[in-house]
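Apart from one protein chain that is not included, each protein chain of the complex appears where it belongs.
The block that comes next holds chain A.
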Amino acid sequence: MSPDQTPAPQATASGGAATAERGQNVIHNIGYRGYEGPRLGRSYARRALFSQSLRGTYGLGRSAKSKVLPLLLFAAVCIPAAILVAVAALTKAKELQVGYAEYVLLMQPLLGIYLAAAAPQAISMDLRFKTTPLYFSRPMERSDYVAAKYAALSAALFLFTAVPVLIMYIGALLAKLDFGDQTEGAVQGLVFCALFALLHAAIAAWIAALTPRRGFGVAAIIVAITVPYFLVSALQGIAWTSDNNGAIGWLGLGSPGTLLDGVQSRFLGGRSGFPDEQTLTGAQGAVYLVVLAALIVCFCTLLLRRYRKAGL
């Protein structure tokens, strides 16, 4: 492990001719040097993987091409928020046309596309190119890897939803809307963003971990998020037109989108997207929260179990 002073012949041979001509910038081959510095271990590696994956979901640190879609989508969710506050300011409205949490739900199709692009990028690619063995042959454990990837995806989605909420909040304050109301709404909106991100990231991460193929991952995530939502919404519509209003709330448990809609209208002061703007009863609200937590735990457990096999 002592530094080797004898220059390696191969490096001088290839570097010598080129550097001699330039005269400057001569490469001195000092042989192999060991590393005596600190080794920061698992938690450092976990944080490094988190930040690398988070940057990756926005295309940062990757090719220019892979920045296009995330940034376009990001602009697409932010601009309507800006327009919304501009309209509120110009019309001198007392409050914003759309609530904070409601805005996030309105943007669901865009969020779905973003998630469907980001999750396979963060997760399937390591499986496709078999990079995971390189992670697992290092100090980190499988749980570290899964935690870092899940946290990165959640954080990416949170940023994606929270930034428009903040734009609306700042705009609302500049438009001199009521400070107390708006602050309460924005905080509730941010809580909703967090719940939205945690649930959707868990579902998308698990789906992405099932396939090494990015195309399958993208399609499967879009299907998993949108199809149940439209199905449940349709069923709710049928229940409403057939006067089974009691069923609407329970049906809402059936998809991630309606589940979150119910939670925000019951607990976070938003307007319900259910037929007749129905909100949940007390019992339904409790069940919704339990189901929400159970789904997050369940998908994280599945994700962890998936990596028990797909490793080295």
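The working rule: contacts are C-beta pairs under 8 Å (C-beta built on N, C-alpha and C of every residue); 3 or more make two chains touch, one makes a residue touch a chain; residues count from 1.
We take it that contacts and distances are computed from a predicted model.
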item: Identity of the absent chain, which is to be given by its UniProt protein name, from "Acyl-protein synthetase LuxE domain-containing protein", "ABC-2 type transport system ATP-binding protein", "Glutamyl-tRNA(Gln) amidotransferase subunit A" or "Class E sortase"; value: "ABC-2 type transport system ATP-binding protein"
item: From A:87, A:106, A:125 or A:191, residue that would touch the chain that is not displayed; value: A:125
item: Hidden partner interface residues of chain A, rising order; value: 1-2, 4, 6, 8, 10-11, 14, 31-35, 37-42, 44-45, 48-49, 52, 61-63, 66, 125-126, 129-131, 133-141, 311-312
